[in-house]
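Reading through the structure tokens given below for one structure.
Heads up, one of the protein chains got dropped from this complex, but the rest are sitting where they should.
For clarity, chains are labelled A and B in written order, and residue numbers in each chain start from 1.
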Amino acid sequence: MPTLNRRTLLGAAAGAASLPVLFNPARAQQRPTTIRFGLSAWPPNLQPWVSTGASAGTVKLLIHRRLIGFDEKGEMRGELAREWGLDAQGAWVFRLRPEAVFHNGERVTSEDVKWTIEQMAAERSTAYYRQQMQQVERVETPDAHTVRLVMKEQSATVPLWFTNYNMGIVWRGSRDMNAPIGCGPYRVTSQERGTWIEVQAAPNYWVPGLPRTRTIRFTVYADENLRLAALQSGDMDMIEYVPWSGMAAVEANPRLTLATQMGPFMDILFNGTRPPFDNPLVRRAVAHAVKREDIVRVAFSGRGKVLEGMPISEGTPWFDPELARGHAYDPERSKALLAQAGHPNGFATTLLAASQFAMHKDSAEISQQYLAAIGIRAELQLVDWSTRVSRGIRGQYDLAVHGVSSEFNDPDGLSVVMDTSLSPAHGRSFGVRAPRTTELLAKGRQEFDQAKRVEIYRDMQRAALEEVPLVGLAWREQGYGFDRRITGFANLPAALSTASGALLEFAAFG
Amino acid sequence: MRRLLLPGLAVLFICLVAAAAPLLPMPDPVRQDVANRLAVWLPGSPLGRDEFGRDVLSRLIWGAQSSLMVAFISSAIAAIIGTMLGLLGGWFRGVAEFLAIRGADVVLCFPPVLLALLVVTLLGPGTATLILVLSVLYLPGFIRVSFAEVLSARSQDYVEAVRALGAPTTRILLRTVLPNIAGPVLVQFSLAVAAAVVLESGLSFLGLGVVPPTPSWGLMIRGARSTMEQAPMLLVWPCVALTFTILAMNILCDAVRDVADKRGGGGAKRLRLVDRLLPGLFPPPAAPVPLLDVQGLTVEIAVPGGIIKPVQDMSFTLMAGRTLAIVGESGSGKSMAATSIMGLLPPAARVADGVARFEGEDLLRMPEAQRRKLRGGAMAMVFQDPMSSLNPVHRVGDQVAEAIRAHRDVPADAARREAVELLKRVGIADPERRARAYPHELSGGMRQRVMIAMAIANKPRLLIADEPTTALDVTVQAAILELLADLRREEGMGVVLITHSLGVVAEVAEDVVVMYAAQVVERGPVAEVFARPLHPYTRALLAAVPDGDAEPEGIPGVVPRPDQWPPGCRFAPRCAHATDACNQAPPALEAEGDRAVRCIRWREFAP
Partner (left out) sequence: MPWIVKRIGVSLLLMWVVATVVFLALHMVPGDPAELLLSTGGAMPDAYAIAELREKLGLNRPLWEQYLGFLEGLSRGDLGNSLVDDYPVADEILLRLPRTLELILAGTIISVIIALPAGTFAAVRAGGAFDRVASSLAALLQAVPVFVLGTLLILLLAQTLRWMPAGGYVPLAQDPVRHLVLLSLPAIAIAKGLTATVFRMTRASVLDALSRDHVRTARAKGLTPQRVLRRHVVRNALIPVTTVLGLQMGTLLGGTVLVEYVFNWPGLSTPLLRAVEGRDYPMVVGIVLTVSGLFLLINLAMDLLYAALDPRISRS
């Protein structure tokens, strides 16, 4: 049996006793036993490990449990894992809660965890974390409730991998991945494709007193104005993605609560495989060209914050106020950089954006105007989302406006957006060479010492400000609006906001 | 033409303003000024600023340019190609029809949004794509409308006539058929333009329309929706512009249609206009009361150039049981006179002066309700073209029975039996079966017999027959005239027979009124007039038509248009005997015994 090494910076989990809210059973009779939740999009499917968006994540977080989750402050807290850490040999050890059972009554064992990891890493897998799971050299199961992961390569963020909403642990006997057997607080009881999903408390859920609400009924409201209207008219008790223009109205409404977090952000991506954006000077010129306040005001009704450096949240150890202004609005500097790059009179290019999303369109329109001011005449190419994804992956663009979020609040979560050496994706710049950024991201990932990591990530920001794998535009608030009487729910901070659905097990009226 | 003026000006104004956008002293429509975002009013921005702080008025006007260009061009493309395909399909039938109609069906099968999505995704969004999508979407509408209209126009007399003359197909299609289907196509066009602007906004709403920052009304509406609660006026302005444009387009298209369509509109409204006239100004004259006594009848039509008088100072008297013929070339006003007596004038025309006493009561000043009771009862009318004068969607027996029940309180089945009797009476073989036929299932002669049956259903004392045989074959003409003569004898009706055929006059009439250019030029007993015509026009008519069953030929020239009447004698320009005196002043109608003539030189020619 391996001994746990407590030098890890990622602490042990809080026990079930420290659950945030206690409920009052005496009032249970008067309280509604159903929460009606307005989703922004229909989950294309509920396969546990395939990423199908945040709305699907919200539902999946209720029917599955991960090894590790978050508390309302965004700190890691064990879900299926009681505790975890590195052992002396440098392997990650997770100790499971023995009381956990699947919906079919089977106990959750280390074999299930092993099977889940192997399924995700399998040759034909389409799992979101397939690549990461392939970093696991082997999974050992010393006993029924201990899992030992031997990694091919050291990484400080392994526990964070297991917090993703596409990381639900599934019973090893499951065969149909459209109807896998999980161990979460809820089970899907009925649904109508494209319209609504109803989940009900799993009768054998293994955490006493949870979930607090018997039924959660998710209804899809694709139109943000209608979603807001449904909340205001009382059709819905809770909605996600409160439109920015409506946040003030929700705040002003005495019946409603608005919970927002500054999480996701907008950025400009480059095609670095061809001139002019293969030149970092030109990319820096773009970075200094856009006045971000306008985007915050127009696209987000002021419900955002300028992003003039790399997307590191203020208030985290990695944040540096100086570096955060590294790409501050300075058109004169932009012009100088352009001249230095050999484009004193600017040039004509294209700007790709998704037409369906107002925030993409608005950010693109404003960027276009400011780019024109320094001589970059960008023709706006508004395409449907599918085309946007396709052209992004294939590098069929010059400039692109995008909205994205970090994977998690550790700066390594930014690798997915900033590491341009990864395979082409629509949310990363295409073929931009940023070798120092990539190198420092890798270094930070492998470093376990907090102080050293802070330094590495500051260096990374410095490198990125010069290599410009992306140009940050604006942080945006991510908001949940809900009935004032609902307690126990919280919007998780920063990048975790869209994963707040996991806290619905603590939510209830009263 | 006045009806065209206002909406025409409005549309022209919109187009001009849109076209003049670059010349107007306005702020740049794409210039953002986020600091003044959603401002309600700013100096230089009377309509305020939008969500990007751009000038709303400027965007509205520039938006008109892109929106209207897209709407007009796409509707025009669809209209031209669609109408052409419809024309060809409807005219040639066969393969052309299959391709046109099925092609339209294929387009219609696609949900419009899907079509737009696919095309926009394939070609990328933009004005050109939008025009393509919209024109494809509206194509089927035009194909169908023009196809249907061509089908019906094909069988119309005027088309048949032009065809019979051997005109080339393209000429028939473009000169004869196209103007006649223009009405529905124009309506379709106005609908398409309006819908195009709205659809443009819908596609913009889905992110498939005009590419920002180019202003368009659709994009403005889309953008305003999200700030609707903070800045409602942003939504109002483009909607107002759109409403105004659509309204102007609709009215213009209606007006163009009415002008293109000579038949004019709105018959029922005129029913009321007439009944506002005061009843009976003149006391009835002493006995013996003539059946119909028309004095000084004048009809006016208001046209943009002023007022024309298709019937002027017309007088004649018909005694019971006699037949009076009104004869003249097309355009002489004879039919207008007849319809004014019946109170069936087309909407544009009105009786300006005169009296028409029917058994002593003035028809022209009688309340409409009272005159309606006379119509089809004591006085009836038979029209020129029995095909168009019968309602195509009702069985002929029902149409006859309807005439009976309009005047007598008879049960439906009794009326139907009586209708069959009437059909038998007008010489229709197998009346039981024919009563159940639709008009298009009968021959021309038979239809006219039905019309006559309808007219005599309530034993009228006066029958006005307006060219009852013109539209019929020669062999049938004689039979119909014979029928009319028989009926008159048996029923003792007075008949006013309107015709251009002197042969017909000689055959059936006792008195004759010759009309030329809205005036009576000669009047008298048939035998005398034919034997001793006093007016050069009458003489010319008699000379020109030896056998008397075709339009008069051989008189040089045509009847002048009502707005081009000469100041003196109206026949003078065509008269072989005209002198300077004839052109000086209009001649009066001079009475001589039971004859009357309107010619200053009649005495010189009197044989």
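The rule is short, and it goes like this: contacts are C-beta pairs under 8 Å (C-beta built on N, C-alpha and C of every residue); 3 or more make two chains touch, one makes a residue touch a chain.
Keep in mind it's a predicted model, so treat the numbers as computed, not measured.
J.: If the full complex is used, which shown chains touch the chain that is missing here?
T.: Taken over the complete structure, the missing chain's partners among displayed chains are A, B.
J.: Can you tell me which of B:Asn36, B:Thr121 or B:Gln230 touches the chain that was removed from the display?
T.: B:Thr121
J.: Which of these touches the unseen chain: B:Ala21, B:Ile61, B:Ala100 or B:Ile221?
T.: B:Ile221
J.: Which of A:Pro44, A:Gly105 or A:Gly209 sits in contact with the chain that's absent?
T.: Missing-chain contact among the listed residues: A:Pro44.
J.: Would you indicate which residue among A:Gly53, A:Pro331 or A:Gly431 is in contact with the undisplayed chain?
T.: Selected residue, touching the omitted chain: A:Gly53.
J.: Kindly state which of the options B:Ile246, B:Ala337 or B:Leu472 is in contact with the chain not pictured.
T.: The one listed residue touching the chain not shown is B:Ile246.
J.: From the listed residues B:Thr169, B:Ser330 or B:Asn391, report the one that touches the chain absent from this view.
T.: Residue touching the chain left out of view: B:Asn391.
J.: Mind pulling the chain A residues that touch the left-out chain?
T.: 41-42, 44-45, 50-57, 124-128, 130-131, 178, 192-195, 219-223, 225-226, 228-230, 232-235, 264, 356, 383-387, 389-391, 393, 403-405, 416-417, 422-428, 498
J.: Which parts of chain B face the unshown chain closely enough to count as touching?
T.: 102, 105-106, 108-114, 117-118, 121-122, 144, 148, 183-184, 187, 191, 194-195, 197-198, 201-202, 205-206, 218, 221, 225, 228-229, 235, 239, 242-243, 245-247, 250-251, 254, 257, 261, 263-269, 271, 339, 342, 344, 346, 372-377, 380-381, 383, 385, 388-394, 402-403, 406-407, 438, 440-441, 451, 454-455
As a working rule, only the chains that are shown with their structure count from here on.
J.: With chain centres taken as the means of their Cα atoms, state the distance from chain A to chain B in Å.
T.: The computed centroid separation for chain A versus chain B comes out at 70 Å.
J.: Using the touch definition from the top, list the residues of chain B that touch chain A in their complex.
T.: 30-32, 34, 37, 51-52, 117, 120-121, 124-125, 206-208, 211-213, 225-227, 229-230
J.: Considering the complex alone, what residue numbers of chain A touch chain B?
T.: 225, 243, 245, 249, 293-294, 297-298, 354-356, 358, 361-362, 365-366, 368-369, 380-384, 386-387
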